[in-house]
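Accompanying notes for the structure given below.
Selected chains only, in their assembly positions.
Chain IDs A and B follow the sequence of writing; residue 1 opens each chain.
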Amino acid sequence: MKKEIKKANTKPKKKATIILHSGDFDKIMSAFIVGTGFLSMGIPVTIFFTFWGLNALTKKGFKKAPLSKMNFFGLGRWMINLKMKKYNVASLDTLAHSFKQLGGKMIACTLTMELMGIKEKALRKDLVTDYGSVGTYCYESIDANITLFI
Amino acid sequence: MKKEIKKANTKPKKKATIILHSGDFDKIMSAFIVGTGFLSMGIPVTIFFTFWGLNALTKKGFKKAPLSKMNFFGLGRWMINLKMKKYNVASLDTLAHSFKQLGGKMIACTLTMELMGIKEKALRKDLVTDYGSVGTYCYESIDANITLFI
């Protein structure tokens, strides 16, 4: 039995952390889709919202997020939303709530809050699970094998 | 001998997965250069082409890809191509084929195909090795230690 415990300890843990630096609609969407994907496989996921990404967590954040390349395919945000509806892709709001319900952590970067003058009350309490600094992110990432900067 | 097998099993596997979200010329180039670098060291690499990155796999994709910062150094795409030729840097097309020949996987994101209205026939069959969803990406990344979002 002791042997089994040892075996369990040496098995590498799987964990994912994501820094969401971008505030672009398509990148926020990617972060939540990938995050939800890992959570549904039983892998813990933390998203650290920083710089423009933190804006996603403000009250009008999801509604104002621009596309990273506005006219690449001749598709505006409006068009993407329409197509998402057609293909039954969840909205950012639904994606974010699914992510949280599956146990995903959403950490708001306190340094960005100070730099951008964003107060706690401006952020969505239904989404933010914690407030933290770079130390929080690094600590969460020490044992991660999947680390993305979006 | 049994001991040696056990040792081999506990040795952590090395693996790289890349999400190519960007359709910028210089970022596509980075993805293939880094991917080919790992492949040549015997590390398996999967590139998952999504959003603007999927555009790279369409028939005119490489030719239309813009630079992420057009005038940063006063260099246009034209100038970069010229310099690449001068310094004997492989073109995107050559880089992509090298990547595939070394065993690299190129997965086209089916959700992006639906959202952007891109059909299979619009994508390059000489490059795409598979079609997949976010689940495919997550499954490929579970055992990865190198994970990039480009």
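Methods note: contacts are C-beta pairs under 8 Å (C-beta built on N, C-alpha and C of every residue); 3 or more make two chains touch, one makes a residue touch a chain.
Note that this is a predicted model, so its numbers are computed, not measured.
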item	value
Copy number across the full structure, from 2 displayed chains	3
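Note that in this section only the chains that are shown with their structure count from here on.
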item	value
Distance between the centres, which are taken as Cα means, of chain B and chain A, whole angstrom	23
Interfacial residue positions of chain B with respect to chain A in the complex	10, 12, 19, 21-23, 50-52, 55, 111, 114-117, 134-135, 137-139, 141-145, 147-149
Touching residues on chain A, where the partner in the complex is chain B	10, 12, 14, 26-27, 30, 33-34, 36-38, 41, 43, 68-69, 72-73, 75, 80, 83-84, 87, 89, 145-150
